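Got a structure for you, questions after.
Excluded from the complex is one protein chain; the other protein chains are retained at their positions.
Now for chain A:
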Amino acid sequence: SRLAEGTPRRSIQLSNIVEQRIFKDDDVISTPKRSRAKISHSGEGDEDYTPKKSTQKTPTRSRRASTTTRPAKDSAPLTPSQKLKKIRAGELSPTIEQRLRPVDKSCKSQLQLAREQLHVSIIPKSLPCREKEFDNIYSFLEGKIQDECGGCMYVSGVPGTGKTATVTGVIRTLQHQVAQEKLTQFDFVEINGMRLTEPRQAYVQIYKQLTGKTLSWEHAHTLLEKRFTTPAPRRLTTVLLVDELDILCNRRQDVVYNLLDWPTKSAARLVVITIANTMDLPERLLMGKVTSRLGLTRLTFQPYTHKQLQEIVTARLGGSDAFKGEAVQLVARKVAAVSGDARRALDICRRATEIADMTEQSVATATKCVSILHVQQALAEMIASAKVQAIKNCSRLEQIFLQAVAAEVTRTGVEETTFMGVYTQVETIAAFMGAVVPAPGRALRLCSKLGAERLIICEHSRTDIFQKILLNVSADDIHYALRVEGNN
């Protein structure tokens, strides 16, 4: 009997079921519908309004429910669209599946503990080597909150220098102060340019963090505009942290302009802290009026020096002696020479603990320790390039092809070669080495295989023997890889 759900009469019956369920829900918790009705039609009696709207809506819903041909289960009382409404209203908290058996916390070796401490996600309470920057931001924010005025700050620095960690650390300290009633209360809103699908979604995210509701960006924009431009007594100061500012810059720059314009309004009491990578972003990318509003309160995070990196790693390790002193120093010096990225140093240390774990299976677990050899192996894995190894592990004809490209570059003196020229070189070299000369079609296959690995850069092979070929490794690498192999 349930098979004939597609007939209209059945669907009407089904819609009644759905309707009843909605009303039941309404009794239990207030749905977003009702609250939204309050916003848009202030003054209208919602007792009358809500049922009318729901009866209008039910037919479409019932049709959808019948097309999915899933009988409503008792265990899942919400239809997907109802769920979506709840999500939009911020009433349904997002969850992820829980693990069936919790992690066994006990019996962890010293190396495992060190590895946990070295994970980038473990942010220490106070960041070492960033005290000056901390004080700088702290005094700025504290002053703005106490004076009840708005302002902007621009923080820059290469990735991995502790910008976001320091700022959130400052906010945490301030919130602690608020809890102890040493400071007036404030709201904190945090957005990240890279977590948005487009710049205008910034309005949605800000509004969502202030009220918990998800609206369209136009709506959110007008509501935020209203909030920040109309004076209201007893308004709290809002601290807005904008991470990855450069992503929010589109051609019109209306989003960045709005975010930086609101603090200038006396009613807003908004403090904006912006974070980006490049120091000269305001001058390079932003329009004059936006740069002007961003102001000159700026702070630059310098890349960590090797001493600072060493301090960071040792601070994380705490009292543990899982690392030898010189091992940490080697990591610090190598990373500081490349990028000064703290994440990189921590990841390399973590990899070193894994290597130590693997290689020293025989040693008793308590006495395991990361020595300089392990660190060297980890560095080789994570910093060194594998191009030479890739060339060594090419097949013989592929190696001949690479040699031919290098030879053609030497012959013509130009970086860019064509397949025809390379093929004549292949014929020569293969004949010289006593290998079978591949037909052009097969040589094209070699070429596209090397191109897929990016040892060479080549065009689409529909251009056949006229395609242009660039060498993506240095000719020295080829000679080195093939000669070393030859000696063995």
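Throughout what follows, a contact is a pair of C-beta atoms (placed from the backbone, for glycine too) under 8 Å apart; a residue touches a chain by one contact, two chains touch by 3 or more; residues count from 1.
What we mean here is this: contacts and distances are computed from a predicted model.
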From the options "Autophagy protein 5", "Ribonuclease H2 subunit B", "2-oxoisovalerate dehydrogenase subunit alpha" or "Origin recognition complex subunit 4", the chain left out of the display has the UniProt protein name "Origin recognition complex subunit 4"
Checked against the full complex, the residue among A:Lys289, A:Lys307 or A:Arg396 that touches the missing chain is A:Arg396
By the document's definition of touch, the residue of A:Lys226, A:Arg252, A:Arg284 or A:Arg454 touching the omitted chain is A:Arg454
Contact residues on chain A toward the hidden chain run 68, 70, 79-81, 83-84, 87-88, 92-103, 115-116, 119-123, 158-160, 194-198, 201, 204-205, 208, 214, 244, 247, 277, 339, 341, 343-344, 347-348, 350-351, 354, 358, 381-383, 385-387, 389-390, 392-397, 420, 423, 435-436, 438-442, 446, 449, 452-455, 463-466, 472, 485
